[in-house]
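Have a look at the structure that comes next, please.
Apart from one protein chain that is not included, each protein chain of the complex appears where it belongs.
The chains carry the letters A, B and C, assigned in the order they are written, with residues numbered from 1 in each.
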């Protein structure tokens, strides 16, 4: 359960109660938050006078649960807000990897032509093989900085491991924790200490429960701005790269207060299926979409088969607003 | 590869060529069809004079492939056509199991109120446990016959195993082969000998390839009217009952000529997620939807948790036409 | 729970109690068995005078559970017994498919040279593609009959669907229900009415729970002789054909009274790995092994890559008794 303790009792008393209830403690401006993953189902009577509020859960979710906070969290995602009482669905787009200035300028121009505000592009690539292109690293971050300065775009880019987490936090507007790095506490704990929004991509072999728990690492560390991205599970089916889990999205929407972003590009792994899937994602009524698009996918240094070209992306963008209208969502 | 041989060469010659090319042979009205699953990539020169057409494939799909027939098959689904040059998306609805006349009358009335034409309802239930409700069997089929006669509804109902396949063929308008029975050759071969449409539900542990091969059993036996239904894969995620594979649907749409029907009810397993998922399915641009709805899900004898009640179904129906319009589909 | 009712109360009274407790009823020679899959945890007081014994379970298993019968069932498997207080591990061997008399004679000779007693060989093959070799059907059964008569071998062969279940029951000593047919109630209910032993192969997408429930269909119908065969799950790993689930075997051994047979050939899908896996299976202390071996795997009409040749099988057989000794098992 979660217990809010009155601030006036002071740190010593709050810590004493935390120890006695075997709870994790977070200090907020107006109260202390005690979080217990144990079987505690009731506030012990001796502490009841110090309690402001208390919350009991059925699943093993805490700060991210709708029992604790009913409304979806409002998060400033670049220049727009998502979640809360907005009905915004943000379209994040850009290439898999930042490869060169001319490439990323072309991507930026594409976004501007659609009044989109958030550019994606990987610099530290979590490639499977050490012998493949590994990304431009810090040079890539500098190219993304340039796009922010020249075009007013907000930037989301991936942190691969804890060795460069501080560079990514500094040079991005949204920090993307990649699917393979989801459990990385070096990253999660560093992200907990900033207030920049964090988008955690669910691991392809990770349960919904575990994904929400990774969000709890960030939330309980003091950063309230966390969104979840579903990008496909690894299943036995190998005609497609992964299996996008929209049933899981329905669960996240029902039981958690975290905004949800969908990545059909990585799930499908083949450009031909991305437009249909993106339309399905839009109809799910989620808070965001993240799509890979490249000026010339045939020469892309990573994920060549799944990136849309600009014409395909333009066609896709035409079809989305009407679906958004049908489900009460505004594409931004 | 597939080879069409001229009809005039006669059965003896056609069979001789089939044996020499290690092919399976099907006699059609206007030609013979030779199908080879082997590595044959070219018509042997000695037989070329007898050949009308030939088709080579990249994947192990034959009659169901777009290389063989580019356009989606047109199938009469009850009173409407799907596939082909229609842009119809049929909404099939009804309870998990036929339980009583009053129940199935209520379901029929619901369908009529929405001008829907096809009623679903299971009579032979493939229950996991022998100690659970097993369905009304033939009595259920008779109740469905009554609905057809009284209300003009078309009927789709499931065949569980080969012992009652002929009853189901006789008393239904569309034969549903359930997910657990997908590989059942006793059923598939019986369905190949009728011309009634067949809807094959993909097994929850079955690949796309295998599912299409089950369709090939029916197609190669002489029945051209086969649709595939995706109803969720079994994955490690257990917060939802199954994982609906929309990436796989994108594959089926791209590479096969089979109409595709989606069943979000079984995939999700919980009514709360069904409306969002159904909207996503509608936005995928598929040929049909099949939804479980029950006058009072709380007393349903099977799948109680996933069936919508009538109010929920009515609300869902209101939201679908606009999505259909956005993707060029008409809900029927 | 399961309740044994005194036989003297008679059918009418027993059925009345079954209905009132929402139970399934089985008549045994000395008592009635009532099986309830519901939440019944205690015998209602009004019926207590008629009760001989009662059993409560934690998982959804009934007649197959160790709570109901602590000792593993003893089953006559061909000429040997397995389970119970025997420590026998039966080695079942033979080709994937019966292809010709000369082939199956060679297989029989191989078995005789090792004093093995049970020959496997498929006649009705559940092939994925309709265009592949489908087995010799009834002609294959006749060849197997000949091997029984000539060599005194017991025969295990697979039933694919309900259309030929009676032929297989008549012509085999053990009825094998294949992985793709595991849920087939047409087969299960027919097997329940014979007393010949049945080996149910766990479906590659089936849970342990579901597999045990399929056994319950046979057990509750009156046939006590059921063994389970684990032959590999379908997972995301595609370097091997399936993933043999030895953790699941540990579960079956702990919680069920069903003898367990292991099939490493289908799990691995490649002959190179079969000997190591078979040794691992032997060390698990199971009741049986089933291995595919072919006089010349390179020309096999099905599963060519996974069948051992005779030399490989001979070498494997040499290494097994010592492992058996180490775990208190006798290879028969």
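One rule holds for everything that comes next: contacts are C-beta pairs under 8 Å (C-beta built on N, C-alpha and C of every residue); 3 or more make two chains touch, one makes a residue touch a chain.
Just so you know, these numbers come straight off a predicted model, no measurement behind them.
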Check: Touching the left-out chain: which of A:65, A:86, A:206 or A:307?
Finding: A:206
Item checked: Contacting the left-out chain in the complete assembly, out of A:100, A:113 or A:163 -> A:163
Item checked: Residue among B:235, B:265 or B:278 touching the omitted chain -> B:235
Notebook entry, point to check: Taking the full complex into account, what residues of chain A touch the chain not shown?
Noted result: 23-24, 35-37, 60, 62, 126, 128-132, 160-163, 180-181, 183-187, 203-206, 209-210, 213, 216-217, 220-221, 234
Notebook entry, point to check: If you put the missing chain back, which residues of chain C would it touch?
Noted result: 205, 207-209, 232-233, 235-251, 253-254, 267-270, 272-273, 276-277, 279-285, 319, 322-323, 325-327
Next item on the list: Determine and list the chain B residues touching the chain excluded from the picture.
Entry: 234-236, 238
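To be clear about the criterion, only the chains that are shown with their structure count from here on.
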Notebook entry, point to check: At the interface of chain B with chain C, does the proportion of residue numbers present on both copies reach over half, so same, or stay under half, so different?
Noted result: same
Check: Distance-wise, how many Å sit between the C-alpha centres of chain A and chain B, to the nearest whole number?
Finding: 37
Check: Quick one: chain B and chain C, Cα centre-to-centre, how many Å?
Finding: 32
Next item on the list: Any chance you could list the residues of chain A touching two or more other chains?
Entry: 235-236, 238
